[in-house]
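Okay, so here's the structure we're looking at.
One protein chain is absent from this view; the other protein chains keep their places.
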Amino acid sequence: MPGQLLALRRSSTGSGDADVFTGFMVNAWTVGSIVALVAGLVGFFTVLRGSAFAAHAIPNGSFAGAAGAVLIGVNTLIGLGAFAFLGALGIGVLGRRGRPDVATALTLVAMLATGALFLSLSNEYAPEVYSLLFGEILGVSTSQLAPTIALAILSAAAMILFYRPLMLSSLLPDVAEARGIPAFRMQLAFLAVVALATTMTVPVVGTLLIFSLMIGPPAAARSFTDKPHHAMALSVLIALLTVWAAIALSYQTNYPVGFYVGTISAAVYAIGRGYGAWKRHATSVGVPPAARGARGKRGLDWNAG
Amino acid sequence: MILNGAVAREEQLLSVDRVSVSLAGREVLREVSFVIGPGEFTGLIGANGAGKTTLFRVILGLQAPDHGRVLVAGQPRSRRNPQIGYVPQKFLLDPDTPLRTRDLVALGIDAHRFGVAMPSRARRARVEEMLDAVDARGFADQRVGNLSGGEQQRVLIAHALIARPRLLLLDEPLANLDLRSGHEVVTLLARIAAEQQVAILISAHDMNPLLAAMDHIVYLAAGRAASGTTDEVVRTPVLSALYGHHVDVLRVHGRVLVVAGAAGELAETSDPSHTQTQVEIIS
Partner (left out) sequence: MTGVLAALIAPGFFSSQPVQIAATVGAIVALVAGAVGVFTVLRGQSFAGEALGDIGTTGESGAFLIGVGALWGLAAISVAAAAVMELIGIQRPRGRDLATGIVLGASLGLAALFLYLYNVDQSASGATFTILFGSPFALASSTIPLVIAFAALALTLIAVLFRPLLLCSLSPELAAARGIPVRAIGAAYLLALAVTVALAASTIGTILSTALIVGPAATALRLTRSPGKAVIVAAAIGIGAMWLGILLAYDSYNWPPQQHGWPVSFFVVTLILAGYLLAGLAQFRGRRARARSAAGVASLEHRVG
């Protein structure tokens, strides 16, 4: 598949830049934009909840499901989905009483080891491994478009639906619990949405892409705004710009899209942190030391920080 | 043992009725009973480990008592009770979190509802009103991760208060505050109780900062509680009966000191300069 695409691209570069928006590229732009939208929304909460590891573990563990699907002869998407949700369940349940990072690591290796077993039980490699990992967004077929869009709408809608209770549960879990918002259920709901977003995107853009987009852009967005709504919108915007730049650059240079997404995400993260550090330095430099710990007219606050 | 006389059942905002809780084989609360009426300021006093947090969990419906029950305005406690607001001691949010003070307060209005809140003038006005009530205007647009301990307390109070509860539960708000911030918080709470007729139940291991504001006290020791007015409860015979061994109640310059004998557990002292002394001060 990649070889054919390379040939396609090489033969069409002679006709000018207009081709970047035609033919198979339309699908790439469409899918890329949808993925960026979902990644921005889900990523906002992923970063808020400190669930970067889970956002990596669920898509990577779902690989095993693809192998299992091959083994029993069903659609890989079903296998991916089943294991993504199993991963979400494992992380949620194990993480309830144990350390969350341990729960995530053990769930991930359990899934991967099961995948290893599936592979050894069948004679074939799981299909399109390269694309599951690094994605083949430029090779998205029109038939993949409809289910991807449908699942994307579902994921985005779920994230919007859970916005308020998930916000409170993520920020003040005790208070949320007292208000009748159970922390455990919110965790499961959140991880389930991550699983849903994963299932939908891994077949088209690969785990690397969805993971990077769920981490980098939202992390950068927090540096640029204090307001939660704006941070969520900015996450989506930065994710969109990242994907568009990656597709455009990949079309131009023939380097993989995943390379650009990974590095651009890291770059925006770095820019965000740099800006944040600069802003902190700038605001504290202009304020006299005695009042630096104070807010408003409070005077010296012995308990600053 | 309830010492605060007869308050008519219907007026009781909160009624804790012979609540007993055992955790991990240890009896934490034993037949704890007290009532709180509207607008009252009550201090829940006890050393660390005395069961204050457990009692709060029972009142908030997070822990089922082994025996006894909790009634809120005459009705048994349900899973989500909007009449009770909870204010934790502090929160752990880093300065990267994109959330301002006013956003956290606004979240208190209806966080339990699904979806995103539609901004409206009414919401904005309500948030402004709360920010004024807790004197948080000065840092309303600051990120919550940058706030000091005292500022955090006030934001959490505003967050709970904006939902218009009838009872506010505060979990050791003074524990991490310096004396001055603590005093400000207590004054604020007393004002809220009086002006908005919101009952306050505040837990602490040192009753002294609360003496001026408290109407009633619930004193927890050895798993049991004595409740009533401060003058009724904080007396040598009452507390000795509660502890099960002799304690002396001393009043020194308006401060109250509860002094145990040589035997007995070392408990937290409110004054950190008193580290190891012969006399355990449990004020």
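Think of it as A and B in the order they're written, each chain with its own count starting at 1.
As a working rule, a contact is a pair of C-beta atoms (placed from the backbone, for glycine too) under 8 Å apart; a residue touches a chain by one contact, two chains touch by 3 or more.
Computed from a prediction, not measured in an experiment: that's the story for all the values here.
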{"item": "Contact set of the excluded chain (shown chains only)", "value": "A, B"}
{"item": "Residue in contact with the excluded chain [from A:Pro165, A:Pro228 or A:Pro256]", "value": "A:Pro256"}
{"item": "Contact partner of the left-out chain, one of A:Ile72, A:Leu117 or A:Ala150", "value": "A:Leu117"}
{"item": "Sole residue of B:Asp94, B:Asp141 or B:Asp248 that reaches the chain not shown, by the stated touch rule", "value": "B:Asp94"}
{"item": "Option from A:Gly32, A:Gly68, A:Pro173 or A:Pro203 whose C-beta touches the chain left out", "value": "A:Pro173"}
{"item": "Absent chain, residues of chain A that touch it", "value": "1-3, 47, 50, 52-53, 55-57, 60, 63, 67, 97-99, 101-102, 104-106, 108-110, 112-117, 119-123, 125-126, 129-130, 133-134, 173-174, 177-178, 208, 211-212, 215-216, 219, 254-256, 258-263, 265-266, 269, 273"}
{"item": "Hidden partner interface residues of chain B, rising order", "value": "23-26, 28, 48-51, 53-54, 56-57, 60, 62, 88-89, 94, 96, 171, 265"}
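Please note the rule applied: only the chains that are shown with their structure count from here on.
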{"item": "Residues of chain A that touch chain B when the two form their complex", "value": "48, 160-165, 167-168, 171-172, 174-181, 221-223, 225-231, 276, 293, 295-298, 301-305"}
{"item": "Contacting residues of chain B [partner chain A, same complex]", "value": "60-62, 79-82, 84, 86-88, 91, 93, 96-100, 103-104, 107, 110-117, 137-139, 141-143, 147-151, 156, 159-160, 176-178, 180-181"}
